[in-house]
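Of the protein chains in this complex, all but one are displayed in their positions.
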Amino acid sequence: MAGVLRRLARISFLLTLPVGISVVLVSVFTRAGTTVLLTVGPFDATAEGVNFAGQILVRLIAISLAIGLFGLTTDPRSFVFDLERRGLSPRFAFVAAATLEAVPAMVVRAGVIQSAQRARGLDTEGSIAARLRGVMPLVGPVILSSLTEVEERTLALEVRAFGRPGERHLLWFSPDSSGQRAIRWAMVLAFLALVATRATGTFPALP
Amino acid sequence: MIEIRGLVHVFPEGTRALDGVDLTIGDGERIAIIGQNGSGKSTLVRHFNGLLRPTEGRVLLDGGDTANTKVARLAARIGLAFQDPDRQIFAGRVRREVEFGPRNLGLRGQALERAVDEALAAVGLADQANANPYDLGYSRRKLLALASILAMRTPVVVLDEPTTGQDARGVRRVQAIVESLHEAGRTVIAVSHDMRFVAETFARVIVMRTGTVVLDGSPAEVFAESNWEALASTYVEPPLPARVGARLGLGAIPTESGLVEAIAARR
Partner (left out) sequence: MLELRGASYRYAGYAKDVLHDVTFTLADGEIVGLVGANESGKSTICLVASGLAPASIGGALTGTLTVDGEPMAGRATHELASRVVVGFQNPTTQLSGVAATVFEEVALGPMNLGLPVAETLARTREALATLRIEHLAERAPMKLSGGQGQLVAIASLLAMRPRHIVLDEPTAQLDPEGTRLVGEALRVLAATGTALLVAEHKTDLLDGLCDRVLVVDGGRIVAEGPAATVLADERLLDWGVEPPARVRLDRALRARGFEPSAALS
């Protein structure tokens, strides 16, 4: 977990940034309020707006941190196969695992396609406009070859009895310790407590 | 002319794919580059058009260092046909696909049409100009990918595994194309595993192993018996005529016609 904090910060920042900017701008300038801080054209930035924007931003950051942490610390395979052990159908488990693994494969494929098109004079090192134009001859082959690959892979899987109904006896298992179990339960309880205090108003309203 | 001096290429993850290559390729040569997978063949040819840049060493094209020239500009002088046509074909019509390369190089109007027509004729797809590339089988798609490079009329044409997956007609078509390119004075460089194709079609063979050139000469020189051990070390088996010729005491003659002549002469 520790080694992941820096990457986590980066990913959360990247996830939050686009949405965050627009939300902040909208809130600050259009939220109804009386304490005007500054005026830009027809828009007033109000203190209430800033307060509201602050609340939203913190929530966004919390969400992206959670998503980021999950993505970075979970091994897709053990997660998915653990789900299967707990009752998820094997077919679904496979699809989930394969989806998580699909992105790196696509990135590699896109790289090869881009090289081939560059060798035909496609300019990827020029202006933004040139680069945008350059995307078109890449999209087709990436999608098509991905689809063809999916077709072939599907056949290959069927050959290995993938579609067979019924349970299977997995070779995999995720090591679980009592310590980890304790932490999980603690987190669930903390969450419930938070919801309860919020609902009954015993906590001061936190952003 | 392409000059490679002290070329070293180390990939980001640490693989030393090229470990000091020195090479000179003259205009109009027909060269085959052979050697096991991982010997650096594909890595080497991708330096010719700038897709890969040297970690150390230099790549000179007609005397000028390619280091500061964009790939898009080098593409006007070095055409590279990739092994898998499906990693390249994007247009809905054969004609449009072939137009892409020359268009990027600035060809328009009649000049563009002529370049496309000639390329399609050379690969035997003239009558399929309006077909959807994916309605053609794999062999013809591979020829289509080749046509897309031919239409760019580059002085140097590099072919990455042009005969892999091709049937007999496809292979012969590729051989004919290499010959006509040679007759037109263009330089042809091919990376290949097909020893018969290599021995019969090319005048010079470069053998690579673990990132360096281990042999460089005519097919007869490279496939000579004295080199068989070196060839075996990079998993290259000499073509059948060479093996038969050696067994008959005629020397390792790499082509069928050559061997037949030698047997006839001995009689």
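Things worth noting here:
Chains here go by letter, A and B, matching the order in which they are written, and residues are numbered from 1 within each.
The working rule: a contact is a pair of C-beta atoms (placed from the backbone, for glycine too) under 8 Å apart; a residue touches a chain by one contact, two chains touch by 3 or more.
Treat the numbers as computed from the prediction; the structure is a model and nothing was measured.
Interface note for the absent chain: among B:Pro102, B:Pro162 or B:Pro241, the touching residue is B:Pro241.
Residue positions on chain B in contact with the hidden chain: 36-38, 137-139, 164-171, 193, 196, 235-237, 239-241, 244, 248, 256-257, 259-260, 263-264, in rising order. In the full complex, chain A touches the omitted chain through residues 77, 80, 90, 94, 97-98, 101-102, 105, 149, 152-164, 166-172.
Heads up, the rule we're going with is that only the chains that are shown with their structure count from here on.
Taking the mean of the C-alpha atoms as each chain's centre, chain A and chain B sit 43 Å apart. Residue ranges of chain B in contact with chain A, taken from their complex: 46, 49, 51, 70-72, 75-76, 79-80, 82, 84, 86-91, 100-101, 104-105, 134, 148-149, 152.
For chain A in complex with chain B, the touching residues are 109, 112-113, 115-126, 136-141, 144-145, 148.
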